[in-house]
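The complex appears here without one of its protein chains, the remainder shown in place.
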Amino acid sequence: MSGTYTVPTGRPEAARGEKRSASAIVAAIAELGGESGFAVKAPRRVEGRVEAAALHGFAAALRMRVGFEHLSAISCVDWLADGEFELVYHFWSYRDNCLVSAHVRIPRDTATMATLTDLWQPASFFERDIHEMFGVEFLGNEDLEKYILTDWKGPPPMRKDFVSRDFAHDHFTYKNYEPSWDEMIDGGYYSGGQNGGQA
Amino acid sequence: MYTQALLLLPLVGFGVAFLLQGTVKRSPAIVKTWAMLGFAAIAAVAALAGAEIGTLYEGPTVFGSVLTYGLTDLSWWFVLLIAGITALTTVFTLGSLRYADDYPMYYAWLFAKVFGMIGLVMSRDLLSFFIMWEIMSWATYLVMQQGRDESRKAAQGYLVYAISAGMILLGGVVFLRTASGSFEFAVITKFVAGADLGVIITAIVLVLVPFLIEAAVYPTHGWLPSAYASSETTMTAYLSSISTRMGLFGLILFVFNVFGLDVIDRIGISAHLNLRTLLLVLAALTAVLPTYTALFQHDAKRLLTWHSIGQGGYMLLGLATASTLGTAGGLMHIFNYMTYVALIIFSIAAVEYRTGTTNLNKLGGLITRQPVAFLGMLFGIIGLAGIPPMNGFVSKWFIYRSLILGGYPFVALAAFIATVGTIMSVYKLIHNTFLGQLPERYNEVREVGWVMQLPIWVLMAVVFATGVFPGTILQWIARIQVELGIAPIAYTLGGVAQEAGDLNMMVITLVFTLTFIVGAVIFFMGGKRRIVSQYDNYAAGHFLNKDVPYNFNYNFYSAFDHIFEKLYHAAPVQSTERNLGRLVATVGEYIRRFFTGQINTYAAYYVAAVIIALAFLKEVL
Amino acid sequence: MSDKELTQRSAWETVLASLKKRSLWMLHYCTGCGAVELPPTMTSRFDMERFGIMPMVTPRQADILLITGYLSVKTLKRVILIYEQMQAPKYVVGFGSCTINGGMYWNSYATMKSLDRYLPVELYLAGCMPRPEAIISGFNSLIDRIDRGEANSWKDYYENYEFYRKNQEHTFGDIETHRSIADDAQYYGFVEVTK
Amino acid sequence: MNSGIGLIVWIIAYPFVSFFLGVLLGGYGRKLTARVQRRVGPTWIQPLFDVIKLMTKQTNISHGYMHDVAMMMLVGGTLMTMYFVPVPGFHYFSQFGDYIVVMYLLLVPPLGMALGVGQTANPNGSIGISRALQMLAGYEITLVMTFIGFAMKHGTTSMYELMKLQQAGGPATWGIFAEPLLGIAALFALQGMLNEKPFEVIIAPHEIATGPMTEMGGKYLGMMFIQHLIALPMELTIFMNLFLGGAQSWVEYVVKLFVLFTLVLVVNAVYGRFKTDGALRFFWKLPLPLAALGVVMIMANGM
Partner (left out) sequence: MVSPMLFIIAPLSAAFIMILFNSRVIALGLSLLVPIGLAWLGLSWLPYTLGAAQPILVASIPAPLGIPLSIDALGAGMAILVAVSAALVVLYSSSYMKKGHHEVRYYTVVMILLTSAFGLVLTRDIFNLFVFFEILCISSYILVSWEQDGAALEASFKYMVLGSIGSTFLLVSIALVYRVAGSLAMADVATALATAPRGYVAFAAVTFLFGVGVEAAIFPVNTWLPDAHSSAPSSISAILSGFVIELALVVAFRVLNTAFAAVDTLPLVRVVAIAGVIVGEMAAFGQKDLKRMLAYSSISQIGIMLFAFSLGTQAGAQAGLQHLLMHAGAKSALFLIAGYFIVRTGSRLIADYAGLGHRMPVSAALFGFAALSLVGAPPLLGFFTKFQVLSAAGAAGGFTAWLGVAVILFGTVLETVYLFRVLRVLFAPAASGSPARADMDWPALAAVALFTALVVFGALLLPTLSQMIGPMADGLASLL
């Protein structure tokens, strides 16, 4: 769903009306059809799994028909063992003061996901962040360029298979607190600019 | 012999330039060389005509009275000013007038205007004065209306003011002619001296009001900014420097010579609250308000035209005190202002010639590309702001001294407020044009040709020389003061030597050069210094390059904007002007409705007319 | 630092050094958590103005560049620009362990591990945020070094510019500072004119 | 010291004396401000060390020839104005230029600095200069109003004559006592002229990075410091000549300088900073009407 899209503005109809309890929300989600695995996790927390392909439809329905008009965050968990990323979409309703979090599992190596920027403009920031840190491709989101690690050439650093310490060791030279005697002679201890060209 | 030549040359020049207008499209060089020749000749003759001061010449006889003209000290001074600035402007236009076919009649109308001005200045009787006044104001209209449609609209505005001024003057001329019996100034002076108050007041109002309109004194200055700013830049320089001062010439001639100072002072409640105090108040308003309007202008030319009104206020301030120092200050300020305003506008023209715009928000950083234009403007703004060692300071010093010691403290304060306003707007001008970051589009801008640089160098020399040695100018002014019947100023080469503390510009400049050298020595005692590029600049750690707009031009004086926002947009004078125009149009519309178009109403008018006429005759019989 | 400077200093330079040491203006680049230690040093509690040290706003006017915490890639680019905008003689003071060896972020992929690979550092103030007393004693030792004429690390930037440049390039590639250090070095005579 | 060899010697020595006085005053100022903030504060001659450090900087950056000439014009202009301000024993140059001349000469250094700062092509500098010129409309107009009142009262615009009149008449005829309204207004104006705290929006370090001095480094900043140190005693002397009856002896002169500067400093140490239009509104609401009232009173009871 790439190409220019118009982001719906203003409050959806379903967001009006009086406040509902968490269980009423679960019931409302159930009658949406499709996903049924949603359950009340805490007084104002509803949680459930959604298939990757169905997420976009679910999000739109949740917003337009159930009244969850606020996408507060997208976070990503790297299950290295299962070889999967878990994307958690946090939806919020001002009226019900309740959080619905949809958990989506996508394979780790071919991590691609449909974008939500056509529904929520801020979604692009969450997606750029996850793309930069985990390397998840969001189809339909044109500007996925880096904005945190602008000059970073290495792999997405937040992935579990990226070991920060090893990278640091071979990219940076540290102060040598126990210089051998020959290094001491040519000022090894004194960490001035002499030793090696490595940064 | 030279005096006749002074009148004849512009006429001949006008005729030939008028005929040459066809050749402008193919080869503008012909007209330009002719103009240069003509105006150089006029300047030469003007210089030589000094010998013939005082002799009267007979012109054609009109309505039974002979039109006499001749030179006096005052008129010779003005003739020199006119001839000098015209020659310089023409030299400048040789280089700057690229699109000659936009202005085919440029030099023809210029000749006509010079003829009008020289004629006005040399006329020795009321009728020739009025004829030359009308010719001059028509020529000014024709000079202004060239070029773009915007200048034509502005010239239309000027025409309304000029013609109403002319008509009031015509009323005055007719009144004086019938009252005193002849056009000669001598007869009029004798008559006015003896006349009773009522006659004097009407004569003075009818004669002085047109001069105030032409000199753009406060309430009647509406026409000047758009008229001068929308004409071609070198013409703006010419008009700002000399054209508005013709009104002042008229004022000087009639207040001091024709009516005489004692007659003027008879009008008024007390020695301190008379006509001259009214003039002083008007002059103070003229000095202050336009200068602060100049602050808000975004176009360089418009900013300077507002200043030409403001500085006109200074001249009137000097003259209205009628003291030795005051009149000397006023007269010298006419000369000073002419030199440095022409200098500033020539450098703006040089900038416009290369960059194509005078919009202060678009320019910047041209000092590296056009250093000569920068130097010219620097000398000009120091003069305009009235800071030593330039000549502007000397005349302002006279005006301040006469105002303070003459017992007009609040007028002196108003004059100083105007000076502060001038300094602020003048710095905005030079900062937005020459300083700050150089936009990338002006990278290839080069200095202007020597033809355009010559007048800038000449004027810079004049502004500096007359600043350091004001005596050279004061000797002329002393002779004029003697002729006007005022105690001449005790001048020395460096300035003035008087009991209440004197002024010596030579000493001030000498001290300044010495201390400047001391400053230079201290500077070179420091370490080596390196000139770096404009992008190597502090920007709180941000990397600067040509795409980063890093200039502070727009809304330069934001505090004044906050305080005077409402007052500036209310623009009382312009709104009254518009309302007046609308009033005349609506009244005209109602009167036109008299011609209803139905025949029965016409018949009714007919019968009514006969009956009223009979009634009118009945009671008349 | 060639040995010549250390020993033969003319009398005039000695006097000048003793005068120059009394006025040091500090530009504190407050990254990381170090900035919180500076207010007490500057104000009435410790008052570093006693030694003529005053906080200054722009690099043009500063002598000391106080870097008070870890430097990431993006902030290092700004620090290099500011350092090059300062006027020699200039002294970089590394503040806290993050500048010495990366400190708490020793294993991070994004932070610089030792400041002196990118800039000639005059003085390090150890401590995971050194206290005001440490800052003032550090500055006093800096003043003594200036007095003895040994605080010449800024020359090192001109002499070994290639070393610093290579490390900087390795980290964030090229930056446009509109100024070439090599030309400056030759212009001011810090390096014998090679060409 | 007004003729012959004494004059030549004094002309050469005067800048050094003035600079030294400025250093003392500057040091005293920083010490006093520190003490007000319960701090120890730098040594008495700290400005001297600052100037030496700045002038001996080994690399200096400039933005063009106008930047350099502006610095020379800055220091040169101040020195020139200094000669025209009479000090005890020396008033030779007062005969060539009265107070109006001094008032205009006072404008030469700021104009020079403004042109130099303009060429540094830094908007912070331009904002600083635009604020400086707008502030000019505040304090300068009040100062001129007070001066006009005095000049009209005594019938002369020469500062030396005014000073002599006040010295002849004793403390009762001193400006600040004879015309209290004008005196108080002039004090506000002095606070503005010296760019002290309530009216210090021109420098405003946090907002526009020390305004005009943003791009001034090394010897350029040194020159500005030298100008400031020479201008400080001069501006105080101008106020003293007009309102405190000048000084016959050097001891009286130095004492009056420090007393006056303390008054200004104390206000500077405790006040926050006006915004530009706030400062202008303040000047046009209180000091200017005060001065105007004073002038009206002078006119009322006859010249």
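Here the chain labels run A, B, C and D in written order, and each chain numbers its own residues starting at 1.
Following the convention adopted for this analysis, a residue touches a chain if its C-beta (ideal position, glycine included) is under 8 Å from a C-beta of that chain, and two chains touch if they have at least 3 such contacts.
What you see is a predicted model; the values in this text were computed from it and never measured.
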Visible chains in contact with the missing one:
B
Go through subunit B and note every residue touching the omitted chain.
62-63, 131, 134-135, 138, 145, 148-149, 152-153, 155-156, 159-160, 163-164, 167-168, 170-171, 174-175, 177-178, 584-585, 587-589, 591-592, 594-595, 597, 599, 601-603, 605-606, 608-610, 613-614, 616-618, 620-621
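Everything that follows uses one rule, which is that only the chains that are shown with their structure count from here on.
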Using only Cα atoms to place each chain's centre, name the chain farthest from subunit B.
A
What is the distance in Å between the mean C-alpha positions of subunit A and subunit B?
71
Distance from the mean Cα position of subunit D to that of subunit A, given in whole angstrom
62
Express in whole angstrom the distance between the two chain centres, defined as the mean CA positions of subunit C and subunit D.
36
Each of the following residues of subunit C touches two or more other chains, namely 58-60, 184, 188
Per-residue multi-chain contacts in subunit A, two or more chains:
none
Can you name every pair of chains that touch?
A-C, B-C, B-D, C-D
Subunit C residues within the subunit B interface of the complex
58-60, 77-79, 81-82, 85, 175-179, 184, 187-188
So, in the complex, the side of subunit D touching subunit B is made of residues 15, 55-64, 66, 68, 71-77, 79-80, 83-84, 93-98, 100-101, 104-105, 107-108, 111, 114-115, 118-124, 126-127, 129-131, 133-134, 136-137, 140-141, 144-145, 148-149, 151-152, 155-158, 161, 209, 214-215, 218-220, 222-223, 226, 275-277, 280-281, 292, 295, 299, 303
Enumerate the contact residues on subunit D facing subunit C in the complex.
30, 34, 37-43, 46, 48-50, 52-53, 56-61, 205-206, 209-210, 213-218, 221
